[in-house]
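The other protein chains are all here in position, but one chain of the complex has been omitted.
Entry: chain A
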Amino acid sequence: MQKWFSAFDDAIIQRQWRANPSRGGGGVSFTKEVDTNVATGAPPRRQRVPGRACPWREPIRGRRGARPGGGDAGGTPGETVRHCSAPEDPIFRFSSLHSYPFPGTIKSRDMSRKRHHLIPETFGVKRRRKRGPVESDPLRGEPGSARAAVSELMQLFPRGLFEDALPPIVLRSQVYSLVPDRTVADRQLKELQEQGEIRIVQLGFDLDAHGIIFTEDYRTRVLKACDGRPYAGAVQKFLASVLPACGDLSFQQDQMTQTFGFRDSEITHLVNAGVLTVRDAGSWWLAVPGAGRFIKYFVKGRQAVLSMVRKAKYRELLLSELLGRRAPVVVRLGLTYHVHDLIGAQLVDCISTTSGTLLRLPET
């Protein structure tokens, strides 16, 4: 398979190919030009778009976020830009947007177009370049990016708010905001779920909102919560037998009674303990004891942050400005936590501008 293409052809493609501005933190956008005078037979390797950190793909270090983890020296959000190293290859040179070797039309591109990812694939260049920014980010150099995203987001959860009685909960939409490809993120989360590393829990307010908890955290918190209570025995039996065996979000009546041998009284104990939530006659969701407060804060906080954007002029706000504002009292979980969730759930559109990332409410 041909892995190189002539300079002529490359120049045609280059006009359509630019560094994707929506992944750039700053306003730097440039295209690679091919010096057409250098007709070369050497395989011109297309230089990779650098691992410029997308501002929302790292956990946003809020200036006033409630972070019991303490003051990491957080960089200013939305402004980390990594420039790629100068290529050794003499064919490529960086130039401004406005100079082209061909007198063709300069067509303005919509910022959301990432289609240049497929052009290299079509012409035989390795597809993995599309994952470039994610993998080369030195902050998150792990191969399993959903796993890394979950760990990072767990740092944002305010443990002190719930007196450590609640395990840190992360939402699936927050993982989407850090891992750009949703299908891959879903697949990786499913793998983690099957390995038993995380539990996915249905948070009651939305059919799509799933909370992600580390299994270990869940187990320790639940045991601590039911210590000395009358239902402790049933809960321990549940944690020992059902949790490792069945990784689903919900349980059915016949599954509980026949497969795992729970009596009705024990199931009632579990519901009283808060480990199971009644969903229908004969089926239950897996639940986190004490999560009601979290869900209440979360829903109120989400609405509050959305209303901050809604009240802004033109219904849009720079991310840096939003994070710099004082959080309303209703927002107990931290602005950065909610912003990740809003971006991942596509409740706001993320547009990259020369002043950073802009959050705008969608028109529809």
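By our rule, a contact is a pair of C-beta atoms (placed from the backbone, for glycine too) under 8 Å apart; a residue touches a chain by one contact, two chains touch by 3 or more; residues count from 1.
Quick note on the criterion: contacts and distances are computed from a predicted model.
Not every chain of the complex appears here, and the one that does not is recorded in UniProt as "DNA excision repair protein ERCC-8", selected from "Exosome complex component RRP46", "Proteasome subunit beta", "DNA excision repair protein ERCC-8" or "OSCP1 protein". Residue in contact with the omitted chain (choice from A:Gln174, A:Gln255 or A:Ser352): A:Gln255. Residues of chain A that touch the chain left out of view are 1-2, 4-6, 8-9, 12, 15-16, 102, 104-105, 107, 110, 112-119, 121-124, 176, 181-183, 185-187, 190, 207, 248-250, 252, 255, 279-283, 345-346, 362-364.
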